[in-house]
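Since the structure comes first, as structure tokens, the remarks are kept for the end.
Presenting chain A:
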Amino acid sequence: MKLDARAPSGPLSQKWDKAKFDLKLVNPANKRKYKVLVVGTGLAGASAAASLAELGYEVSAFCFQDSPRRAHSIAAQGGINAAKNYQNDGDSVQRLFYDTIKGGDFRAREANVYRLAQVSTNIIDQCVAQGVPFAREYGGLLANRSFGGAQVSRTFYARGQTGQQLLLGAYSALSRQIGKGAVKMFPRTEMLDLVVVDGHAKGIITRNLVTGKIECHAGDAVILATGGYSNVYYLSTNAQGCNVTAIWRAYKKGALMANPCYTQIHPTCIPVTGDHQSKLTLMSESLRNDGRVWVPKKPGDKRPIAEIPESERDYYLERKYPSFGNLAPRDISSRSAKEACDAGLGVGPGGRGVYLDFADAIKRLGEDKIRERYGNLFQMYEKITGENAYKQPMRIYPALHYTMGGLWVDYHLMSNLPGLFVLGEANFSDHGANRLGASALMQGLADGYFVIPYTIGNYFATDKTPRPKIDHPEFKKAESEINERTKLFLSIKGKRTTSSFHSQLGHVMWDKCGMGRNEKGLLEALDQIPNIREEFWKNVNVTGEAEDFNQALERAGRVADFLEFGELLVRDALHRKESCGGHFREESQEADGEAKRDDENFSYVGAWQYKGKDATPELHKEALTYEEVKMSTRSYK
Partner candidate 1 sequence: MKITLRIWRQKNENAPGRFVDYPMDHVSEDMSFLEVLDQVNEKLITDNKEPIAFDHDCREGICGTCSMMIAGTAHGPDKGVTACQTHMRTFKDGDLITVEPWRAKAFPLIKDLVVDRSALDRIIQAGGFVNVNTGGTPDANALPIGKVDADIAMDAAACIGCGACVAACKNSSPMLFVSAKVGQLAHLPQGKVERYTRVLDMVEAMEREGFGGCTNTNSCEAVCPKEISASFIGALNREYFVATLKGRPQTSSASGSG
Partner candidate 2 sequence: MLLLNFFRSSIGLKIIMALTGLALFGFTVGHMAGNLQMFLAPEHINKYAAFLQGQKELLWMARIGLLVAVFLHIYAAVKLSALNAMARPVSYSDPAKSATRASVASRTMLLSGVVVMVFIVFHLLHFTGGFIQPDYFHYEDPAGRHDVYRMVFEGFKNPLISGFYIISVVLLGAHLSHGLMSMFRSLGLSSPAYRRQQELFANAFSALIVVGMAIVPFAVLIGLINPTY
């Protein structure tokens, strides 16, 4: 299969303008004849659904939560990047573009990333117009903060609740269209399958989570904006409901899954306390602006913190990366924490933690200033751990946080299946092998507000495949498969719970395919995962009924998909023998332990194609060519 990225020709900075001009338009009067199914109402989905409805398309939107306002985007704390250069500190579209490409370890598509940097400024304008209360200076202008992986202050924020405020902005735009009747909203509805008719994505099958009814929806195009798959690791900073189901089903219907092994581990999370734990809590990376990361120099140092003198503390990020210091990118900070803990220097119960110390900042700025900046984070930390971080350093440890991989899309954000568009974290597009902080929010909104409204019209204008009726055999087939699967779940009546399988899978993933990966471990994982899956289908107990509100059934469906997807993730990690970004292959490192990229052999997007139940998936490659930037070793020293 030839993967055509459809990026326009010409100089990088003019590609998007050229594309916008070349894209075919749909006559305003005709727009209402096209129906778009938007699955997911996070930043990407809500902004897309609202914008498309404003243009006049008929839109149906779906989410599994009880309200579109609760999508996982709500949890983002730190901020959103934009190349506004309001601080006069040398920012520009070019620089944001370069930072993002470099941050992604030269594994992202140049044209997409440039466009992202270009529209970033419009996003801020849009959000402010919607009434998003970004932080401001006393003079009334917008405030910025700096974030990992950048040397300029370009991050806009709303206290520690930036994702919430941006999502509520998109939600309000969406609500406005729902109120007008232009969007039909289906909350508490889970997409269980994609319907492909004559090679085009033309519908979805959903389950009404309240009544359990399986329903068919036909459309002229399908947009998946269903978020990331971090929960394949069981413990992550993602919400409980985050899942891979939607994109996994699309994959099984022919869409390519790109770079699943690119996962991001966030350095500042609250460490695990015990087996009961259901999720890990992230604390915004912005804490690293004022906190200093350290571990004792002596392994197993059990002295109280105050008794460890400065000279016996290793501020390892400052030592190893003098120019970025505590603001080194996420993958680097995370890996350094792991190295410290592996060397026995870890602190806290189980030794899986490092200190994030605010003592200096408090001395320099005063406790009030720190409270003003991070009050809610300190409070959250205390709620969870019972410790006061104004008095003693926080303990942090990395946790799974974001997934750069996802369904393959071209410059139009369309997958290889015509009519299937994928936005936000669900696609693979803009972050390469590692995402910079405050860039996911930017990407989700860029996709939804400023890209899809242009590109989807081109699909409608150039492709005239008709919208099928929901009694089309493809719908019937998909529907009956789902009913069969549900019946199967409920009939197994085994001895183990769904979560026990999920957590078992998560352990394998974290151990063998987490921060550090090697061939031996990955092969073991490839061996173990199918066994877990097999046992799952023999021995899981799913209670309740099909046609009812049944959370056990919901969860079983999601875990079943993780059990298949995990294997693909590991397979991808195994095949990519280089280290890049969030993917660290222990075999591929420099003498000093830094990641070693292999541009000669791996400068491509790895996109996997489903080949059937027991067949090995096929790898397709989209070569990455850089016209503007020179690939260099990503150094933050």
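Candidates were picked such that all candidates are chains of the complex that A comes from, given by their letters.
Points worth noting:
Note that in this section a contact is a pair of C-beta atoms (placed from the backbone, for glycine too) under 8 Å apart; a residue touches a chain by one contact, two chains touch by 3 or more; residues count from 1.
All of these numbers come straight from a predicted model, not from anything done at the bench.
Of the candidates listed (1 or 2), only one touches chain A in this complex, namely 1.
Put simply, chain A touches candidate 1 in their complex at residues 47, 50-51, 54, 65-70, 72, 74-75, 84, 86, 122, 124-142, 158-159, 161, 164-165, 168, 171-173, 175-176, 178-181, 185, 187, 210, 239-241, 273-274, 276-279, 281-282, 379-380, 383-384, 386, 449-450, 453, 493, 495, 497-500, 541, 543-544, 548-549, 551-552.
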